[in-house]
Each structure stands twice: as structure tokens, then as C-alpha cells.
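Please read through the structure below; I'll follow up with questions.
One protein chain omitted, others in place.
Moving on to chain A:
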Amino acid sequence: MLELRHVSKLFFAGTADEKIALAKINLSLKPGDFVTVIGSNGAGKSTLMNVISGVLTPDAGEVLIDGAAVHLLPEYRRSRWIGRVFQDPMAGTAPHMTIEENLAMAYKRGKPRGLQLGVTRAKRAFFQEQLARLNLGLHTRLRAKVGQLSGGERQALSLLMATFTEPQILLLDEHTAALDPSRAELVTRLTESIVREMKLTTLMVTHNMEQAIRLGNRLIMMDKGRIILDIDESRKKDLTVEQLLREFERISGHKMADDRVVFG
């Protein structure tokens, strides 16, 4: 479904600040895989997401979706395969537009946009039905501006917008990190049920170790632009946070340095 072959990315190439963000990454996801990604600060987790989504172009290597090389396509052309939720709850929605308008834009993900009406009666009914699944009461506020919603509500809406058109690949970039614990829990629960229901191939970066172990069927750990640990479903089941940290120190040779890490 998703495959990365020898993908490398260098920041500030040729200057004193040169930094290897990704070093010959190889990664292959089968359809329906739900992979959690953890790693210390600057490990390359976000760069990995950006190279897949097209925000960044890799310096070397290939990104394939469904067997087709996409690494040279700009972000807006890759969106037909990819749904995305950002860390910042403000980033995934347009604040001065209404909930239904935001959903109408997401509904057309990766498709040509012409002069048809964005919100039609039929679509509105569909949006209502989708919003009702969030259990946040948003289905009664279709015409409210998104800027009036709380961070948690906006992130839940972003998640719905990224997923309700069933993308081939879902990228979640620490999408619960900026929320308070109860809201983060809510969005995590929604993520779990949506991914399971739609069998979405998902890559999720998280700082929450416990979450990384509990969610998904595979866990990868990154350090200094490399994947240093790849744990499959059977081994992941009995994993503990302590084991994970010990394993990290053993392979990388240093302690997990992360100011935001949550041990669960």
C-alpha cells in the first residue's frame, strides 16, 4: 500500500547547520496496517510524514503508493490518496468558514473542483450523519463557524474530514498532543474506532508511549533519521513502556530525550 525505498532528506544541505533528517529509510505498510511511530526529539518523525504527504520532496529514494511512485508529485496532487491530521488543532480546518463548508471541501479531497454548489441538501444530510458519529453535538451546528469550536472539537472535526472519504493512507502527526488529557482521550478513541471501521492504512506519530503500544498492529521507533526498532503485532501485545525505553537506550546508546514524552 505504502512503501518507502531508501528515502533520505537533508536539511540546510551544505551549510554549518546541515542535519540528516531521514537516512535511507525503508518502510512498507500493508493495506489495513495501523503503525504507531515514536522517537526522541529530531528523530525525523515529522519529516517522515512530510515526505509521504508531499510537503517535502525527498533528496533521494522513492515513495510509492499502491505501487505508483509519488515522491515527485506536489502535496496537492498526492491528496487523492492521503488524508491528514496535523498536531495543531487550528491547522486542519478553515476557521472563518462554517462546519458544513469545511466538510464540503474535505468531501472533494483530491477531486477536481468546479462550479457545482459546495453544500447541497443531499450532502448536508450526509454531513449530519457523519458528524453525529462524533457524539459532540456538532451535527446540530452545521452553520456555525469552525473558529467558534474548542480545540478538541476542531480536532475531532479535522479527523472526520480527513477520514470520511476513506483515503488509502491516513497520516496522523501527533494529532492529540496539543489537547488537554480528556479531549486527547476522546480524539484517540474516535481515531481508533474510525481506523478500525474503515480499515484505513494508518501511520500515527505520538509522544504517548502507552498509546503507541496500545493502538495499532505495529510500532516503529525512530532515532536520528533512522528506524531503529520495528515491532510487529505479536510482540507488541506484551510490550511495556519500561521495556520499550530500555530497548531504545540499548539500540541508540542514549536516553530517550523528549521534553514532551508521556509514559502513559
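Simple rule for what comes next: contacts are C-beta pairs under 8 Å (C-beta built on N, C-alpha and C of every residue); 3 or more make two chains touch, one makes a residue touch a chain; residues count from 1.
What we mean here is this: contacts and distances are computed from a predicted model.
Chemist: Which one, "Dihydroxyacetone kinase DhaL subunit", "Peptide O-xylosyltransferase", "ABC transporter permease" or "Glycosyltransferase family 9 protein", is the UniProt name for the chain you do not see?
Modeler: Checked against "Dihydroxyacetone kinase DhaL subunit", "Peptide O-xylosyltransferase", "ABC transporter permease" or "Glycosyltransferase family 9 protein": the hidden chain maps to "ABC transporter permease".
Chemist: Would you indicate which residue among A:69, A:94, A:125 or A:251 is in contact with the undisplayed chain?
Modeler: That would be A:94, which touches the missing chain.
Chemist: Of the listed residues A:57, A:79 or A:128, which contacts the missing chain in the full complex?
Modeler: Per the contact definition at the top, the residue touching the missing chain is A:79.
Chemist: Where the complex has a chain not shown, which of A:116, A:182 or A:234 is the residue touching it?
Modeler: Within the whole complex, the residue contacting the unshown chain is A:116.
Chemist: Given the full complex, what residues of chain A touch the hidden partner chain?
Modeler: 53, 74-77, 79-80, 82, 84, 86, 90-97, 101, 104-106, 108-111, 113-119, 161
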